[in-house]
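Note that this complex is displayed minus one protein chain, with the remaining chains in position.
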């Protein structure tokens, strides 16, 4: 449906004005009939959710055994007890999961809603065009809402839909509403899907409004790292996820030719989005386009959220603009302590600061520069941008005058603090990545700074150690002192976020992906935290891109993996091309951009396989689950957004692997290979039921070590649709990773063997022997063929599905 | 603004259809100009919130010292520690409060949204008319949205606004968003306001669609109590808050003349709403109107939520329909155990049951009646209603055949269980109202059932005692056994919910309320739980209605107070008339109907004082805070909805008193009378600042005993606008309640004295003496006048406000 | 022999487990000594005293040792009836705690903030929450419970004596003796 809005007068009606809500014309460009489930409600896709959960058991690890949500509480739910409202432990965990997923979902959707209002204010309604190479241009919107947006305003009803559903879902967490964990999880899956939709809308709006790259595999390489911030200039740090204010700061710097006086460094996703501005196919507003072409490349990526407190202690900023999401809430405490004026630019984060939105810029700047208040709220992005730049430039000399403004400690202080450690281990008791802080500090006292250097990246800057230290040692400041040179030299290149996957790329990789000859898509999403997430992001990416997988990154992990280079000094972005293809690594964009990875899955179904995506979510998800070997990883995700992201991937049939501390999310989806009946799949050709190998085996999996993570990801790329060559390639990587890191073959490799040609060439002989001797399979040694043994036989035309209505010939 | 929707064809445009979004005409009926704040966003009313919080300090009682919301956690926030994200204990408590208020807000708004869709489906769009006596017909909608709805569809954008804001607010609870408790509370106040709006919309929609009473002080008296359910018929219990399915069951019974075979009893707010159906001024659909006139009086009110498990054990039902909100989640466990088929009729509560919405009625009934499944989901209200009635009637004889279906235990079982008690006190350790269960059971074993009777109403049926009993004594079943006769005879009358307050009533009480000669409005809202909430609801109501206050009740407390009679056997509803006036008690309706109490406050400002309410929230709230002596009480509220309700009252300037266990809400707003500067109020006449007495002293207050509650409510009705006569009346009640229950005068009575004519006549002499001797005031004994001493002097034309823009003459 | 008030130190309402910092149970000698050496102690009593009226007399005995009493809810009535209102102030527990949490409050007598507060006879959940407020927001005040329950959010408390009224009364008497000594 194609919509336009406007208004016209009607002569005969007095005192009447007609607002045209929507001019609806039958659209020639989209001949897809409406699918079964436009704008699905809570119960609409429940059957699909139940299919997922029948196979992938809902697994809970309660972090708190009590419920404290209503006034009957606290109720002890340990074991099989029920709360006063009747809720049991499983349902309570599901309820907490639903709340968390909704928190994540609204973080994204509310971000999109803010951009929607702001971009319409700033630019007016703009045509929604993704360029000639992206005709399937809003895959989640099409699949879920059943509409094909033509202008930015068309996303309005999509956001309203998300908001209405969120309200319905949050209501369900009220005491005395939903009471069964399976329905809580179905609702969480619904919220996860809404999250993916909200992300897509958010990113598409900003791509169009700010002319960001539209699927550009050659998006520019931009500067990344604390060392890229030029301390000869004033440094304005823009921190958060919503570029509105930050972009205005950039435009102000550009308009007033201030780039020689100020550096703008981004932290967290705002960093990524800053560096995407005006690098696309051209903005519809020609003046805007001419003025700001490639302005994004002038912004620097200061770093991921895990580095925030390191930047503060590393004296990397003169002024802070915060927007929304993922902003450590003690930023204002540090801002005050170190005399770094802070400007809050979004209603979501106001930190108790005075709202100065309606005051003149210069008055605000004057108050900030003279430290009359540690920070202000300025909700108008244009004004905030100007205040930010002016304050940064004006405060820099003032800060230099004041010793306390410099968070670096002196050598004497360093020694004094290090020596004051009593080795009480209070710090180590609370350190998330379990750094042996006592030993590290003791070494420092003895003049050995190496431990402070080698654990610097591992430290997540949570500040728990400092808080519990009875000697009040500013441990993060010890770290900053010992890593001064590293901070100064942390200069790397990262590829700017490219945006959606192009239709042409999908055409190229569709068949190899479904058949398995490209062994999988590795989606690296979210943030990389402890233990050792930063470095391990790089290790994971490198492992899989080297092996010919398609590797796609978004968000903080894309930044984190930029901090490492090969022998030639090249970052991973310089080592490999940026396409959506095997042996490529692409940076899709900020966290909201990871919707394009959902989109890529949908596009395989629609572009390669010719499925109708329109309002046809479960069919598409079923296709992806059965045929698209993709696996997400969030190697150190900390937030509720990560919960909603993973849940959104799961509903679409994409499994995800997360790190140990992700047990805090409480819920996983794990398969049971000992239950044959769980793995029954329908053959869409005739409706017959086939017991399949568990491919993929799990939907949401916590790995204990990066080695286990890599092995599991390789395994979770198996799909029933793999042809023999594809399965052989996947098995090769699976076994190879196991040999490399585990020293042995994985014990379950035989269950993935359907035919001798599935076997990796290099182990084929040995494997056949083992299948015969250890597993009792019948082998025809003459033909090197398997006669009997596999769970199912290899069948190239097997058309796996989990949805009855996909059966083509009814039995 | 007046809106209509439709569509027409345009000849010259091929293949085009124009949908008219909104035909906007200037509306003659509403000449109010648009106020300053239509559809306020998060930051819009922040200044007002800060004014409230500067006077009424945000007070937290953490129930859990830890945060477990992100993967850095658990973080210990005890004392002055911060979490890994930087959050401190106060902000974390504010965050939990915001989440709770949003849970409550969405419970109401999502209810309204469901009714909106359903009523438009069932009835089509209907004119929104509240009758001739209610011209200010949607006061919260007008005040917040700035619109004047003309049809049900006009509430669509209002709901969308609530949903958009909810999404923004929930996003703020994400880790790394808002970080200051004051802003969390400002957001919670915003959510509380949205809650009030959602409630208004919900109730107005159902009033119009189901033709409920529109401000009818003579609304019918309906039957209330477990004993009203006729055990000679099949008993269908409809349980929850949303009448959609339940109403259809009633219509089905009416259409098929089945009332002699089935009794429909409601639990919780659905009970109240059932009994309001078709008792209004007439439904616009004449056929519907003729058919179902007064059908509401045929439904029975089984009881409040606190009675649910007592009803189950009391064998009060053959079939259960649950809808949404406040439905104990183990209802399905009991349903299965006691063979009571359960039909879930709303997406919000599906309990893991099979969705049978698309199956034929008779197949569903057959499965239920033969206990093939304990329950089903039927989301079509019409079908659900038919299934409910048919199942109840058909299952009744089947249930009679099966012994286990009867939850009553036998005399032998009773004795055996009672005697098995080892007096270990495990039960008493977990009993919310601290019933000495061990003693009660021991007495029962000795043949004395009196303790089981006298504590029956106090028991909240939480079932904790049974769960921890090592002897597995079914304590609730002992209660049911011992109270068989009481259950059978629990038959009372309650007044059906009357809906909004009429303009004429406001005209009558406006002046006396503002001047204080009607000493206040006592709003009894929510549910009455432990300790001893049920009986104390009645005590509170009775105390204040006897004293000439306006008493208004909604929700479960209205039901609970119906369970007591005076010496003549009359319930409170039969003792007093149902108007909104002194010495009246009105039942406004179900929980969503308590929006009409906000509405009454707004209407005093607009009808009596002539203020413009349109998009003018803070002005109206300021008026109410300064001039309308009203106080809410939720004497045993358990839910997040109660949190949002109270918060919504608070933002509008109405204080509330809650019970001890409401400390679980974690947050209160408490004034400090030792801080003179907190009580500075502007005189709108000239902008001068006046130190006032603390009136009202608190905004949200936890009382330890019902005696304290009553004293505090009397005190919280003081307002700066009281004239001498009004202040004297209020002081009389305040001191009188104190003498009655505390045995002495309240120590702070002097701070409310501005002039000798403020003094209660009966103590005037003594009080003057005490003011002189104890407080050092100067008294002119000849004139019996106060010369000096009071905080401020009495001034009849004082025009108190807290908002600068209300100053009429700038100094 | 002294009553052992340190036993059964688990929260009276089982699920009241706030976090890492939880009260320790002490015997009457230690608790008595802490109150005795307080510069500005305040005894806070609630409406549960009506359920065990002898406790009014014991509270009065404590009052007579010089410890001022805040009578919350309507408990003032019990003192009025016994003719003891010397150093007893009627005040709600909620506003009282609100005053206590601010360092600048000058006390019921205007002479300064308190250093030790002693709770007894207050509805368990309410008292526990008020202790939590002080535990988190004003750590200068020592929180002592001499109620019959283990009070998790106190600094110092008895274990649960709720099911042995005699022993509980005896324990209180020991505290009084210590104060009076």
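The letters A, B and C name the chains in turn, as written, and every chain counts its residues from 1.
Methods note: a contact is a pair of C-beta atoms (placed from the backbone, for glycine too) under 8 Å apart; a residue touches a chain by one contact, two chains touch by 3 or more.
A quick note: this is a predicted structure, and the numbers were derived from the prediction, not measured.
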{"item": "Chains still shown that are in contact with the chain withheld from the display", "value": "A, B, C"}
{"item": "Selected residue (touches chain absent from view) among A:231, A:372, A:434 or A:507", "value": "A:434"}
{"item": "Identified contact with the non-displayed chain, of A:333, A:373, A:409 or A:663", "value": "A:663"}
{"item": "Residue among A:539, A:707, A:736 or A:772 that touches the chain left out of view", "value": "A:707"}
{"item": "Missing-partner contacts on chain B, residue numbers", "value": "66, 73-76"}
{"item": "Residue numbers in chain C that touch the chain omitted from display", "value": "10-11, 14-15, 17-20"}
{"item": "Chain A, residues in touch with the chain not shown (by the definition above)", "value": "57, 59-66, 76-80, 89-90, 425, 428-430, 432, 434, 438, 468, 531, 660-661, 663-664, 668, 670-672, 674, 697-698, 701-705, 707-708, 711-712, 741-744, 746-747"}
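Just so it is clear, only the chains that are shown with their structure count from here on.
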{"item": "Leading chain pair when contacts are tallied as C-beta pairs", "value": "A-B"}
{"item": "Inter-centroid spacing, chain C versus chain A (mean Cα positions, whole Å)", "value": "51"}
{"item": "Chain centre separation in whole Å, for chain B relative to chain A (CA means)", "value": "41"}
{"item": "For chain B, residues that touch 2 or more chains besides their own", "value": "63-64, 66, 76, 430, 432, 468, 661, 664"}
{"item": "Multi-partner residues of chain C (each touching 2 or more other chains)", "value": "13-15"}
